[in-house]
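All protein chains but one are shown in place.
Coming up: subunit A.
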Amino acid sequence: MQISGAEIVVRCLQEEGVEFVFGYPGGAVLEIYDAIFQQDSFRHVLVRHEQAAVHAADGYSRSSNKVGVALVTSGPGATNAVTGIATAYSDSIPMVVISGQVGTPAIGLDAFQEVDMVGITRPCVKHNFLVKDVNDLAATMKKAFYIASTGRPGPVVVDIPKDVTIAKTDFQYPDSVNIRSYVPINKGHPGQIKKAVNLLGEAKRPFVYVGGGAVLANASEEVRELVRLINAPCTNTLMGLGAYPGTDPQFVGMLGMHGTYEANMAMQYCDVLVAIGARFDDRVISVPSHFLAQPKKIIHIDIDPSSIAKRVKVDIPIVGNVKDVLVEMIAQLKAGDVRPDAEALGNWWTQVEAWRAPQSLWFDQPEDIIKPQFVVQKLWEVTGGDAIVTSDVGQHQMFAAQYYKFDRPKQWINSGGLGTMGFGLPAAMGAQLANPDATVACITGEASIQMNIQELSTCKQYHVPVKIVNLNNRYLGMVRQWQEFFYGNRYSESYMDALPDFVKLAEAYGHVGMRIERPADVEPALREAMKLKERLVFLDFLTDQKANVFPMVGNGKGLNQMDLPPHMRDLQLGVPPYDRDYGNLS
């Protein structure tokens, strides 16, 4: 029996086991929406803006092991989706975005709601397709899901002209995909792994640096085993938080621009570094030459060869799926006669503990004004460290990363690569739908939340009880911090006048709103909000306007050249004996 292209799209989504499609209808996708109306195997979530559809699909994917799916119409629907697609691409999130397109005879004629979606998204997708023939539709959908979810994952766009959704053909969903030009590598090279194992045996100051690749590869267990086996300190990147447990004694905190003192110092001064699914990006290593001036050997495990030696040259590259490579590495470590130098390791740990001692994340919580760090800390306590936390972008994002100790992978969801404000609420929505029984909190700021605030309406429609933790300091906090540090306190356009009353706003959307102004009310308010399991609660915390994120590695600085928090500035911290003279390298 022949069925329409629109029905084929629906059947393909069923074949892929899709549970949720996040989308917004429009002219070019009316056929698809008509087919969706007549099925009941997946739910469609009607967002209020296409950007949110893609972020929601993204949050759904990040908090589960599934491919996110978004559906948008042509033209403005498609362009609105682009920020979401670029966000997913930057963080390698598996996603299929279906966009409607004007009919094939109209393509190129500047038709109503026509944009070259394949052209626009080409630089920010893993791959994209324009389906011109209904006979290619099922195979293309199969390829899209396959490409999105294998190798280094990423978003795939399938652009479908309206006449293709109307045309009919026989439906057969392919069992498998074979793309001769796309063959992901999983197993690491055994010789390289052997070399890495030997190098680890010689390490006197080993350090493990774990990124988002470990989360995507579900390699958390293997990371833990490796770190314990070699008894090394371990750091997670912003994207890797949760891959190694945040409460484990071997964990030294996040590293990078706003990393802890101990993580950044250990990164700089280790002699053997194991980089696992991390890419030495500019927010981790600002100046590669300064980082490498302190002699060290680097083992780099990544599924994407182009991530290796992109910014930092490494000694032992291992291309492969992080999980497969770690399994092999652990097996070799256990089987081999590699014995770590216990005395050297002891000395290294003594040094790491000395760096940890001054508590670079310590802050003072006065009685009169709420510190943003305090709110995150209390949220961690009140939720028992078990919530799924999404964030937007800015100071609150860094506070969330620093003060919520993530013990599990896929518990922390943020736009690390692209840094997209407006990500948090729709991502929380997707995460809550993927994990209906979990507590999902969106840590945000009064600026970020307003970039997709309309999704409060979607949350109402679908009964999505996320807890919004708004750290409201009336400033674009991170912009303000940079203006304070680097632009002579000239706060250009970083103060928001005329903010809405968020409590009333939440209520207007049918939710619960709370305003919290005193430190003593922080914990009770959080407890009360968590009790309202069925409700979305918008907690508007009025926080210290002058709070800054510390430590901070300024642009162009080395990891051991952090701006430290006030309580550490007068300490005699000293440098380790193996410190080298950096000369003019800063």
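Remarks
Throughout what follows, a contact is a pair of C-beta atoms (placed from the backbone, for glycine too) under 8 Å apart; a residue touches a chain by one contact, two chains touch by 3 or more; residues count from 1.
The rule is short, and it goes like this: contacts and distances are computed from a predicted model.
Missing chain, UniProt protein name: "Acetolactate synthase small subunit", from among "Copper resistance system multicopper oxidase", "2-oxoglutarate ferredoxin oxidoreductase subunit beta", "Acetolactate synthase small subunit" or "Sugar ABC transporter permease". Only one of A:30, A:118 or A:166 touches the chain withheld from this view, namely A:118. When the omitted chain is restored, the residue from A:76, A:305 or A:366 that touches it is A:305. The missing chain, though absent from the display, is touched by one residue of A:147, A:167, A:476 or A:539; that residue is A:147.
Touching residues on subunit A toward the chain that is not drawn are 118-119, 122-123, 126-127, 130, 147, 179-182, 304-306, 309-310, 313.
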